[in-house]
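Apart from one protein chain that is not included, each protein chain of the complex appears where it belongs.
Should a chain be cited, it is by its letter among A, B and C, assigned in written order, with residues numbered from 1 in that chain.
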Amino acid sequence: MTTMTLVRALNEGLRAALEHPDVLIMGEDVGRLGGVFRVTDGLLKDFGDERVIDTPLAESGIVGTAIGLCLSGYRPIVEIQFDGFIFPACNQIITQLAKMRARSLGAVTLPMVVRVPFGGGIGAVEHHSESPEAYFAHTPGLRVVACSNPTDAYWMIQQAVRSDDPVIFFEPKRRYWERADVDTAAAPPPLHQARTVRRGTDGTLVGYGPTVRVCLEAAEIAEREGRALEVIDLRSLSPLDIETVRASVSRTGRLAVVHEASTFLGLGAEIAAAITERCFYELEAPVLRVGGYHVPYPPARLEEYFLPDADRVLDAVDQLLTY
Amino acid sequence: MTTMTLVRALNEGLRAALEHPDVLIMGEDVGRLGGVFRVTDGLLKDFGDERVIDTPLAESGIVGTAIGLCLSGYRPIVEIQFDGFIFPACNQIITQLAKMRARSLGAVTLPMVVRVPFGGGIGAVEHHSESPEAYFAHTPGLRVVACSNPTDAYWMIQQAVRSDDPVIFFEPKRRYWERADVDTAAAPPPLHQARTVRRGTDGTLVGYGPTVRVCLEAAEIAEREGRALEVIDLRSLSPLDIETVRASVSRTGRLAVVHEASTFLGLGAEIAAAITERCFYELEAPVLRVGGYHVPYPPARLEEYFLPDADRVLDAVDQLLTY
Amino acid sequence: MGMQIDADESIGESEYGDGVQLLAPDGRRRDHPDYPLRVTAEQCRALYRDMVLTRRLDAEAVLLQRQGELGMWIPSLGQEAAQIGSARAARPGDHVFPAYREHGVALCRGVEPATLMGLFRGVNHGGWDPATHGFHLYTIVIGSQVLHATGYAMGLRKRGTEGAVLAYFGDGAASQGDVNEAFNFAAVFDAPVVFFCQNNQWAISEPNERQTRVPIYQRAAGYGFPSVRVDGNDVLACLAVTASALERARGGGGPTLVEAVTYRMGPHTTADDPSRYRRPEEVELWARRDPIERLRRLLVAEAYAGDDFFAEVRRDADELTAGLRVAVRGMPDPSPEAIFAHAYAEPHPLVQEHAAAALAAIGADA
Partner (left out) sequence: MGMQIDADESIGESEYGDGVQLLAPDGRRRDHPDYPLRVTAEQCRALYRDMVLTRRLDAEAVLLQRQGELGMWIPSLGQEAAQIGSARAARPGDHVFPAYREHGVALCRGVEPATLMGLFRGVNHGGWDPATHGFHLYTIVIGSQVLHATGYAMGLRKRGTEGAVLAYFGDGAASQGDVNEAFNFAAVFDAPVVFFCQNNQWAISEPNERQTRVPIYQRAAGYGFPSVRVDGNDVLACLAVTASALERARGGGGPTLVEAVTYRMGPHTTADDPSRYRRPEEVELWARRDPIERLRRLLVAEAYAGDDFFAEVRRDADELTAGLRVAVRGMPDPSPEAIFAHAYAEPHPLVQEHAAAALAAIGADA
């Protein structure tokens, strides 16, 4: 059991992954600098510049050459420096990375991980607070996960690297510096399994990445008001562990989904649709979504009004309980 | 009243739009060839090569330079040759086109239209049958529409060109050669208004682009079985005219949404979530989604099994009626 | 607009600048100081045979398309020298990344012609195993494969594996960001990759001058690696230039860009109508520069081959096309399960759910 930040947990997880000789790390500033968030700190020194590669500044080039490296037998872990900079790589991710296995009738395997720090709340300038997960979750052929805490970070990155499918790996950047005890010995749950992080009976809150903590905060406040909310950390966005959510909702009858991306066609929409299909008679209220508004992410001084917080979650809970 | 194909209707609409001297047409093969689908046939000849521009083969370059042309006072209509080739332009569309107005506090206006032939059913090779609309509908700052018939094509393209916001304009490529009488004198409905194309009381089918006809076929079959289905052509995907759908569902109590994109985080998910919020007590059954499976679009010889057809829609209707 | 057409039949300095030529249009060998190619009669015959088989395969595919056996075809007509010359320069251990028109290259890499046609018939998106053939799948999104090729080459270098990569793309593709990023990655990482641009003058309806203001091969210098223009209708020049570039790559010399100047004699695809954008005289001119005829002249002039040989090649081609016809016609439609089988390597519950629902519905209908 070691106490570590989420950054450090990722670093340790990557370090463990790099023990496999085919694993590579690629990206902008991942080597000498150790990444702008220091997630890859020290890895160049310990594994050398054939394994930890500072690339030219070109996201399409990074993902595209990483595909070629997969084809020649490597398992690259690509870092996209910030969420807003993944879009130049969209063509390589959506038309190539996601489809090449199907294209080849299974002959080709692309075991790539694309790491993306995501979400707002760090007071950054434009393009540094985006939540692009729905684009990739909507893309068949990809797996998409998001960690929310150091322990998951440590294990999930290793599981993602072991997956023979491409995995888009979202890291909650505003939680990077949160600490927790990480048990590097205990066996982790499967990568694509959601986790119930708090039990409750009056309603269910679903979050992932940075909003798991928001849900927990809301649940704590609600408890003081005498309401027991269940909180689920999705962990996996594609595939969704919809069964864990369904089981919860079938007990609580009420569900709110919380994320930072626009609610319009965000994960909340999918979960609402899927849960309503599965729990039509058990739902006491429609599934509600608490999330980003349908406008570009605002400047830092306004982000507190944009980001879903415990208040907004509790408003949704109130609304759920009016039904 | 003139009978014309959807291609011809678009051509006529573009021709009308080009009467405004700031309107440009740009893309690959849009000039001399008139586009691979002939949508821009004859426009180079009639408007000259300063207005109708064959560009280098680079989608990011096309959209990026078109943004610059907007800034210098033009209203470019960009053609993406096929749905699967929009992804190299994702960065320019998502981080620039969609956000520049907000970035500039409204000082900058980008009146661009990006035309995209979309959807399957024409027996094409890979990347020529994609349905990427959800990526753009999820992107704040964009407007997204899809026409389904010649009359709408004629009017909607002109309305899109007149919009001061960027519009992603989806064209149902497998309906390109369908004919209809187009009244070029009658005033069209607003661009972002859905249209009820068939009245019914037993359930509502919502489609857009190529699936409107699929819904109509299903409704016709259902009628013979004594079921009256209402069919709505969404026309606009962002913003959604959710009120038209709500009004219908509040009468019919049942809804299925039909599209070709993966149902996972597709438009159907959003509509299901939004309608369940609005019609919780009026829904007799959960909203069902009929659409693409969560795998890459299959080779041509399998597309009949992939594309939602009347049978699959009717299966969903049957299911809706079991509740 | 429209490309400049040289009245002269030859592809000479006037039109192609420094285009390397080892076989003049009249079939005579020419020397080039940098490419002292020695070829045997046998090698020349083999190249001829490859080119004829490629052309016949292509013609057969056009027919099969007309008969509805293929949904679409992308003719390689006219580009046989560029494809065979370059492909025969590669070794079995090299890895080749095609675009989608490289049927001659596919043949050289041992892909069964019928297998190659699977994707045009619409039974799959590419039915061969890239590893087996050292020949990647066709890539339709223009330029994307050039980055894959570069990454593959980076991998070879990283492992210290003997071998080089050969990446094909077109004159239109040279405008894509991905291709230029690939040039830069290859240069920075000294990747053993040969970029082989078949400049067939057209990107669908757009002529060269809509893609670039200067010859494409000149692009490489700005990224810091050498390049060469070659007469793409001269199979010997294509062979020599590509072999030398691959050799250089294998020896640690890094990337090379080869621009092979050739011509797309047919439509862009069987769905295209080139009469809308190019003049018949241009096509006629290039017909007179036919790459196969050029090599035939050499074979005859040098007595490398007699009537027997030509008859044998014809028979081989007849056999190939006859077999192809049967194989393509007999190619069964895939079962609906194939829609779901290969999207993911590991189980995916939503895909399983979708597959179960779809297959049940199909079963119910049947």
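By definition in this document, a contact is a pair of C-beta atoms (placed from the backbone, for glycine too) under 8 Å apart; a residue touches a chain by one contact, two chains touch by 3 or more.
Just so it is clear, the structure is predicted and the values come from calculations on it, not from any experiment.
The chain not shown here is in contact, across the full complex, with A, B, C. Among C:Q65, C:T139, C:Q211 or C:S244, only C:Q211 touches the chain that is left out of the view.
Summary of contacts with the chain left out: across C:L22, C:A164, C:C197 or C:A220, the touching residue is C:A220.
The missing chain, though absent from the display, is touched by one residue of A:A228, A:A247 or A:A300; that residue is A:A300. Among the residues B:T2, B:S104 or B:T201, only B:S104 touches the chain that is left out of the figure. Interface note: of B:T5, B:T40, B:T55 or B:T204, the residue touching the hidden chain in the full complex is B:T55.
Annotation for chain A: contacts to the undisplayed chain at residues 28-29, 31-34, 36, 54-58, 60-61, 84-85, 87-88, 123-128, 264, 293-296, 298-302, 305-306, 311-312, 315.
Annotation for chain B: contacts to the undisplayed chain at residues 50, 55-56, 58, 60-61, 64-74, 88, 91-92, 95-96, 99-109, 140-141, 143, 163-165, 192, 238-240. The chain not shown here touches chain C at positions 175-178, 180-181, 184, 187-188, 209-214, 218-225.
Note that only the chains that are shown with their structure count from here on.
When each chain is reduced to the average of its Cα atoms, C sits farthest from chain B. Chain centres defined as mean CA positions place B nearest to the mean of all protein CA atoms. Between chain B and chain C, the centres computed from C-alpha atoms are 36 Å apart.
Distance between chain centres (mean CA atoms), chain A to chain B: 30 Å.
Multi-chain contact residues of chain C, defined as those touching 2 or more other chains: 124-125, 141, 177-178, 338, 343, 348, 350-351.
Looking at chain A, residues 60, 91, 95, 99, 102-103, 140-141, 238 sit in touch with two or more other chains.
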